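One protein chain is absent from this view; the other protein chains keep their places.
Presenting chain A:
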Amino acid sequence: MVHSEQLDRSEIMKADVPALEVRGLTKRFDRPAVDSLDLTIRTGEFYALLGPNGAGKTTTLRMVAGLLRPDAGSVSILGIDALADPVAAKQIMAWVSDEPMIYDKLTPLEYLEFVAGLWGVDPSVSETSAHQLLVSLGLEPHLHERCEGFSKGMRQKVALAGALVHDPRLIILDEPLTGLDALSARHVKGLLQERVRSGCTVIMTTHILEVAERMADRIGVIAAGRLVAEGTLTELRQQNGRGDTSLEDMFIALVDAEAAAA
């Protein structure tokens, strides 16, 4: 599935059409959850979206994935207006939530067969890639077992394999490493980096700042539904005038400043 010919990432990221372009995205529940958010993520980029609990990260990503209807704003995925043509946008995108939603009574292979069928992938292609994905995630001994007895980490890996089996060009992950042990987390991170190297775009929320620090090309910090900082790690340090500080310190300073301003 992963292209054998690894593409030049800098060329991909220079592409004219961004992987995700969000303009004025707004969603209110009792209070504004996402407040006129503008966000541009380049093709082939690994983007980490950080923020404290309730900052609006998941709401933003759920609107991008088509799971929530925004009150206002636009969402464009690789040039496709996701609100006007959601089916076309969904065809090239995958969503993985922090709570793995899979079917207890299906085996991992049956689950992947179902996902591939939903995305209309040729069975001869999807069968091979399903095997490869499950093996690479360490699930080979469990291919024919029903998921009902799986731990949360195993379920998360099955859900992730499901997201990758149709070869999406944009992968949106909400806290994908929650519940994974160190080895599984390494498998997942490796798989995602491999996808990014092959031209895929990954957007991920995480509370594990070290992961964002190590893996992300760019980092966005969201607080109270607004983007309060964005850039590479170096750029964020420059913006905050803290040359050698850690992402954790910067994140806390940004969130504290935003809370004080509110």
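Rule of thumb we're sticking to: contacts are C-beta pairs under 8 Å (C-beta built on N, C-alpha and C of every residue); 3 or more make two chains touch, one makes a residue touch a chain; residues count from 1.
We adopt the following convention: contacts and distances are computed from a predicted model.
J.: Given the options "3'-5' exonuclease", "TonB-linked outer membrane protein, SusC/RagA family", "Permease" or "Assimilatory nitrite reductase (NAD(P)H) large subunit", which would UniProt use as the protein name of the unshown chain?
T.: "Permease"
J.: Specify the residue from the set A:38, A:148 or A:235 that touches the hidden chain.
T.: Here the residue in touch with the unshown chain is A:148.
J.: From the listed residues A:74, A:91, A:132 or A:193, report the one that touches the chain absent from this view.
T.: Final answer for the missing-chain contact: A:91.
J.: Looking at the full complex, which residue from A:118, A:135, A:183 or A:252 touches the chain that isn't shown here?
T.: Only one of A:118, A:135, A:183 or A:252 touches the chain omitted from view, namely A:118.
J.: Could you pull out which residues of chain A are in touch with the chain that's been left out?
T.: 65-67, 87-88, 90-91, 93-95, 97, 101-107, 109-110, 113-120, 122-124, 126-127, 130-131, 143-146, 148-149, 151, 159, 162
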